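A protein chain is absent from this complex, but the other protein chains hold their places.
By letter and in written order, the chains are A, B and C; residue numbering begins at 1 in each of them.
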Amino acid sequence: MSLELIKDILLATVPLLVIFPSLFAFTTWMERKALARIQNRIGPNKIGIPCTRIGLFGLGQPAADGIKMIFKEDIVPRGADKLFHLLAPILALIPAMLILCFLPLEFPWGKFMSGQVQAFLLDSAVIFFFAISGLATLAIFMAGWASRNKYSLLGGMRAVAQMVSYEIPLVLSAVVVVMMAGSLNAKEIADVQTGFNWFVLTPWGLAAFIVFFVAALAETNRSPFDLPEAESEIIAGYFTEYSGFKFALFFLGEYIAMFAISGLAVTLFLGAGDGPFLAVAPWLSVVWFIAKIFGLIAVMIWLRGTLPRLRVDQLMAFAWKFLLPLSIFNILLAGMSHHVTVAYPGTTAQVVTWTVSLVGMYVMAKGLDKISRSTAKPREYLYAE
Amino acid sequence: MSILGGGIFKGMAVTLRNFVGSYFSKERFITTNEYSWRPESELPQSIGDYPKEEGEQLSDTTTVNHYSRNFPMLLHDTGEPMDTIRCVACQICERECPPQCIYIEKSTEKKENADGKPQFYPAKFDIDVSVCMSCQICVEVCPFDAIVMNSQFELSTPDRFGGLLVRRDDLLKSNDYYHKIHPQEAATRDERMAADKAAKEAKKKAAAEKAKAAAEAKAAAAEAANESKEDTE
Amino acid sequence: MTLENCLILGAVLFCIGLLGALTRRNAVVVLFSIEIMLNAANLNFIAFWRFSDNPAVLNGPLFTLFTIAVAAAEVAVGLALVIAVYRHFKTVDLEQLDTLKEE
Partner (left out) sequence: MTQEITFWVLAVIAVLGALVAVRRRNLIHGVFALMIFFAALAGLFLLLLAEFIAAVQILVYIGAVGILLLFAIMLTERVTGDDARDITSRGSFWGWVAALAVLVFLLLPAIQSADLPQTTEPYNPSVKALGQQMMNPYVVTLEVLALLLTAALIGAVAASQGGEKKKEDADDA
């Protein structure tokens, strides 16, 4: 192994390992603060610089939480499968960290690299992204099963069923972009969108983006799809029996997966690092990329503060009866509009196709919504009022 | 025909209004306690320096909002706590408690309560802090207004087991203290209790009068009967 | 990494799969032993393609792709059958599934 290669590997991976965990710390603070404000509370505001009374709006909270997590007692249940109990949080973190490599983040120091270790240059980067992010399901099953706890197992099974179901609309909505860009290479998809040719600004791209975002919420177990860790039903789901550092690893893995999937959404639909002033300062592309990720994360937090949790049957019906047909219809629509624009170039044809696509999409969604609504009535209580 | 997903946007608008509004109007923070730091020199230097007067917990550093509810306490009326305790150990709260954190042992003999009526009293009344979820159901179900919510929140202890069990004598708080921490609620409660008592007394009086009248009537009737009997004889 | 090494690895993996299929009595384990054998075959396809004269003709990967699809279909149907059998006989022990009659 040459020195060149080692340098390349360090340049490619160390920034990811530094930037995203620190962003994780900031995001936990942001989430707690935003949720508190939504609920008319103040949120963390005490912990700032140690040994002083300077609060810094509670920005020291993540650090304090981290220290607490590390020194907390690590409890392993007596009946647990010790090996799997230990491996699960590690396995939860690794795929999340790995898929970060497939995001086309072009760091300014990229020009010192030979380019052979940059994973997003792989010809099938998008497929690899989905393949590896699917491994998180296994970690969750492992955690749920190894804890030998009913709630853990229930949470784990729920998580597996949910993640397997929502992976299909997720991939199908990404297929539209792959079709239109004509490549599975993340870099090429990003290049196609430069100059505000973002895919989200087309009718099929918009529909695919919405489907993708909703499925991504479910895929990362975010509210309102956080059934696997529904604390009012099954305590904490698959990480009920985890404490201390292992719990912190799960937490970290969940947030890193959130960043990664938001990053993929940014790559596929929101033009990756595209933005204004790039001609003046090319390094801004990383800033735009991360800013867009943060925009999506903010919407996720906002939704978490707004929506109540779904029921299990609603969750499955939504994936299979609403999102799946919608995304397949969207693929048809995208192919059709592409061929129409190729056959009849000109503004009129484009306006007509776009209008037809948007109306068709909306009518389809409306109809599916009507069909897929759960028929379950509200439960009637015998004794309670 | 509503717009698809319109409900979500409506909800998001509501939360956005809350989010922004919380930066501008202090009145929104109805559940928030405000802490104010004292200068270093005035801080208690050791545990023993804590003001340990009844119901006082860092009282001059903390303004506890009167909406605050944290953990139950037992009420007693003015006087010696155990002589004026309102609880009669009926154990309704123990049965209703969802996490089952209340443990009550009924006394074997009766004792006079504040009204001078002989009643049972709790020989033991323990609540586990670590289990209690502050749901306030015990307060709702108590027919004697004996258990209400305290706003004390400094419940942490270095002892994992015994220290988290709050005993009867620590739970007992005076009605005056209740008035101090939850003035509105205490006033309405007292008013209602007085009204109940008045209504009860009026009923009792009425019943007594009725009984008296009935007795008199009966006596009269008996007399009359006697007389008639005598007459027949 | 020579073609010979790849083929030997494939052969060893195939025989491990065969061993599992022949010596275990749990139906699910037998199913995944078959998966191991299929994967060993896939490894051979890819290895032969890589060491061929013209790797630009993608016969090996395409064949592997088709094998993977067939294997996926096989697992889906196989597991559905295992579950159906379990519902009926309350066991997936292949030693006890030796009756043709309705019991």
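Here is the rule we use: a residue touches a chain if its C-beta (ideal position, glycine included) is under 8 Å from a C-beta of that chain, and two chains touch if they have at least 3 such contacts.
Computed from a prediction, not measured in an experiment: that's the story for all the values here.
Asker: Which displayed chains does the hidden chain touch?
Answerer: A, C
Asker: Just to verify: which one of A:138, A:236 or A:278 makes contact with the chain not shown?
Answerer: A:138
Asker: Touching the left-out chain: which of A:164, A:312 or A:332?
Answerer: A:164
Asker: For the chain that got dropped from the picture, name the residues of chain C it touches.
Answerer: Here the touching residues of chain C are 1-9, 11-20, 22-26, 28-29, 31-33, 35-36, 39, 42-43, 46-47, 49-58, 60-62, 64-66, 68-77, 79-84, 86-88, 92-95.
Asker: So that we can see where the missing chain sits, which residues of chain A does it touch?
Answerer: 1, 84, 122-124, 127-128, 130-132, 134-135, 137-138, 141-142, 145, 148, 153, 157, 160, 164, 167, 183-184
The definition used in the following text is that only the chains that are shown with their structure count from here on.
Asker: Quick one: label the inter-chain contact graph as line, ring, star, complete or other.
Answerer: It is other, because the touches fit no line, ring, star or complete pattern.
Asker: Centre to centre, by mean C-alpha position, how many angstrom separate chain A and chain B?
Answerer: 47
Asker: How many angstrom lie between the centres of chain A and chain C, each centre taken as the mean Cα position?
Answerer: 34
Asker: Identify all positions of chain C at which a residue touches two or more other chains, and write them in rising order.
Answerer: In chain C, no residue touches at least two other chains, as defined above.
Asker: Inside the complex, what are the residues of chain B that reach chain A?
Answerer: 4, 8, 11-12, 14-16, 18-19, 21-23, 28-32, 35, 37
Asker: Mind pulling up the chain A residues that touch chain B in the complex?
Answerer: Answer in residue numbers: 34, 37-42, 46, 53, 302-303, 305-307, 362, 365-366, 369.
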